[in-house]
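The complex appears here minus one protein chain, its other protein chains still in place.
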Amino acid sequence: MTESVRHQCRVRVYIEDTDTGGIVYYVNYLKFMERARTELLRELGFEQQRIKQQGWLFVVHSLESRYRQPARLDDELLIKTGIQRQSRASLVFDQQLFRASDQRLLCEALVKVAMVDSETMKPVSIPPHLAQLLGRYQLATD
Amino acid sequence: MTESVRHQCRVRVYIEDTDTGGIVYYVNYLKFMERARTELLRELGFEQQRIKQQGWLFVVHSLESRYRQPARLDDELLIKTGIQRQSRASLVFDQQLFRASDQRLLCEALVKVAMVDSETMKPVSIPPHLAQLLGRYQLATD
Amino acid sequence: MTESVRHQCRVRVYIEDTDTGGIVYYVNYLKFMERARTELLRELGFEQQRIKQQGWLFVVHSLESRYRQPARLDDELLIKTGIQRQSRASLVFDQQLFRASDQRLLCEALVKVAMVDSETMKPVSIPPHLAQLLGRYQLATD
Partner (left out) sequence: MTESVRHQCRVRVYIEDTDTGGIVYYVNYLKFMERARTELLRELGFEQQRIKQQGWLFVVHSLESRYRQPARLDDELLIKTGIQRQSRASLVFDQQLFRASDQRLLCEALVKVAMVDSETMKPVSIPPHLAQLLGRYQLATD
């Protein structure tokens, strides 16, 4: 039995991220989560530019998110990212966003991402080398 | 039997909305959808500032979105908004975003919004006057 | 002697535009001003996509902006745009942003925009047809 490992990424909340309610504008959590997915791919050796140069593009197919508590200006956030499901041409990322100071869960999302040909926008297979590396963050199922 | 009526709102795509893939950055569709909800409330006489001054706040509780086709620079978008479900302190908006020129569905979302006290962040009842007005956009169920 | 005419464009302030100070995040006024320049070009028959398809790109070379009073949620803004200076390959837009309700000047900017080849990024001449149409918004000098 292997322990599930989630990728970790830290993000700081700046004024640009907040809204007139005094909290992070809820749409911006999805930006933070994309930054985390990008860092996960970068650590596996797949920068966005490299992916793009090979004629591939990751596009978001669908997402579900749930907001529990708001983040505020100056907060440091910790994003934990695992892979819930991986198929030939798509991935479902399971992401949790915490306030770093007290490890409070603020929001969470499931984000389904598909790999497509950047010209035709048709689905293509995730290259085996990348697919294998992504296995590192596969979440254990019960 | 009454016909369902959806609120309609038009939005233009500017450079600020696009990303390096040449399409609208997917997170920004959620901004467009919030603009549409804001216009729906404004037309019912409930500007955001008025809501805020009364000590209420609408917060997004959760959402699901699905992306079908990308919008591009200069596109005019049409957002159709109905209410799928309305309870004492929350609403589920059902929103569809089309390219105006060919009426092609580009993405859609269900957005659950809760009304809270802006101080305590505890749920409060949607005032009856507003609840009744919102009924206008209630989608017919099968 | 001809009277100067400024292009007019209206923009609404949404939650996405505000920050935790309860006002429009100052960087976002520059987005509003770009929307106004885009609408000015569109009305002259030059949509961004058309410009791009011809292998041209307008890039911002430099800008100066001054903030006088903040805009707030729900405000309708009026942006008045003229051309202060026009040369072979660049333009200086003179833009003023007002609160529509009381015509109060909130901020203003001078934005120098250069036309470049979208491949080489080298300056190219503004096509004579567009240059002439832009003359309509040339501000009278003293």
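Just so it is clear, A, B and C label the chains in written order, and each chain counts residues from 1 on its own.
Here, contacts are C-beta pairs under 8 Å (C-beta built on N, C-alpha and C of every residue); 3 or more make two chains touch, one makes a residue touch a chain.
Bear in mind that the values here come from a model prediction, so they are computed numbers and not experimental data.
Screening C:5, C:60 or C:140 for touch with the missing chain picks out C:60. Touching the chain that is not shown, out of C:30, C:71, C:106 or C:126: C:30 (per the contact rule at the top). Not every partner is drawn; the one left out touches chain B at residues 15-16, 18-23, 25, 27, 72-73.
Touching the omitted chain from chain C are residues 20-21, 26-27, 30-31, 34, 52, 57, 59-67, 70, 118.
Where chain A meets the chain that is not shown, the touching residues are 12, 14-16, 31, 34-35, 38, 42, 47-49, 52, 72-74.
In this text, only the chains that are shown with their structure count from here on.
Ranked by how close its C-alpha mean sits to the mean of all protein C-alpha atoms, the top chain is B.
Look at the contact of chain B with chain C and you find the same residues on each copy: over half of the numbers used there are shared. Chain A maps onto chain B through a rotation of 180 degrees [Cα fit, steps of 5, range 0 to 180]. Chain A and chain C have Cα centroids separated by 35 Å. Centre-to-centre separation between chain A and chain B, using Cα means, comes to 24 Å.
Rounded to whole angstrom units, the spacing between the C-alpha centres of chain B and chain C is 29.
Among the residues of chain B, those in touch with two or more other chains are 31, 34, 52.
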